[in-house]
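Input: a single structure, listed below in structure tokens.
Note that this complex is displayed minus one protein chain, with the remaining chains in position.
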Amino acid sequence: MADNKIDIQILSKPLSIDACYNFVLNEKCGGIDLFVGTVRRWNKGEEVTHLLFESYEAMAIKEMTKIAKTAIEKFGLESISMHHRVGQVDLEGIAVIIAAASKHRKAAFEACEYAIDTLKDDVPIWKKEFLKDGSYWVNSRP
Amino acid sequence: MADNKIDIQILSKPLSIDACYNFVLNEKCGGIDLFVGTVRRWNKGEEVTHLLFESYEAMAIKEMTKIAKTAIEKFGLESISMHHRVGQVDLEGIAVIIAAASKHRKAAFEACEYAIDTLKDDVPIWKKEFLKDGSYWVNSRP
Amino acid sequence: MKVLCFGVAKDIVGGAELNIEGQHAQNVSELKEYLNKTFPKFLEYKSYMVAVNQAYANDEISISDSDEIALIPPVSGG
Partner (left out) sequence: MKVLCFGVAKDIVGGAELNIEGQHAQNVSELKEYLNKTFPKFLEYKSYMVAVNQAYANDEISISDSDEIALIPPVSGG
């Protein structure tokens, strides 16, 4: 599979929707779906001040590449870009972007949803949520 | 329904993903889905040089607003932006952008797909496809 | 009666606005009948819709000179 179809990045600076869009855009495609995961103030009734992401970078890149390859094969995508942020992300900041491009829109929607769902299940990245009165690793509360 | 939840525009200049994203972004949301419809070179084996869009603008705005309101009610969106281009759009140019923001990502995906599907069925906008050897109104070939 | 024309309908009638003199149509059905007779090329195309005052209108809807009437060929936005 050509490298110019897949763009995987883990970045410690703010993510760029344009960067993901420009990577996947090409004249074979009529539909591009972008998912942008942002930091919201309220989670299960608790007030969030910011998040902190850490990754097992080498393995995260491998797992994300696996997801991208599967998405291309399964849905017939032309190209896919997956960027994940590490470090501190404030309210309304971007944690993750997935861009999927295909000839027709249905495949782009399905692939994008598949990619974010699987990323959340499999990719070794962890989120620490900072609340007004403390912090904890998400999914790891005792 | 507050006006700051819905942004509908028909524009004769290039569309901006940032404009749609910034409209829907807010601290209540964790998931934003954006659909971007672009002009592709090949359609059913024919080579496209560019497209021309025209709209019945007043009615198109009404129909798009109806879709936006339904998407908010049906999927529990926080906000939605729908921009459609008119005039000439070249290869890789953007014809339409839909941005949908919600607390959780599932609703954003579903609402975005609902909105573009319904737009394509109901909104009075027409596309003329220019090929190497002629042009025709899409869906209106004799 | 003034009728706005879009897409292929504009090409068929030869302009973005069609002026129909006289009382040829009291409702949407009669308007379509008149148009198909006057511009037989409409019959070669897939059916078109009529909008009255910026809303899709079915055949029974009455029309008058004060209504905003438009011919809506199959849409193809997006």
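Each chain carries a letter (A, B and C) given by its place in the written order, and its residues are counted from 1.
Just so it is clear, contacts are C-beta pairs under 8 Å (C-beta built on N, C-alpha and C of every residue); 3 or more make two chains touch, one makes a residue touch a chain.
The shown structure was predicted, so the numbers you read here are calculated from the model rather than taken from an experiment.
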| item | value |
| --- | --- |
| Chains still shown that are in contact with the chain withheld from the display | A |
| Positions on chain A contacted by the hidden chain, ascending | 37, 53-56, 58-60, 62, 84, 95-96, 116, 119-128, 137-140, 142 |
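Note that only the chains that are shown with their structure count from here on.
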| item | value |
| --- | --- |
| Separation of chain A from chain C, taking each centre as the mean of its C-alpha atoms, in whole Å | 48 |
| Distance between chain centroids, defined by C-alpha means - chain A, chain B (Å) | 23 |
| Junction residues of chain A - those touching two or more other chains | none |
| Touching two or more other chains - residues of chain C | none |
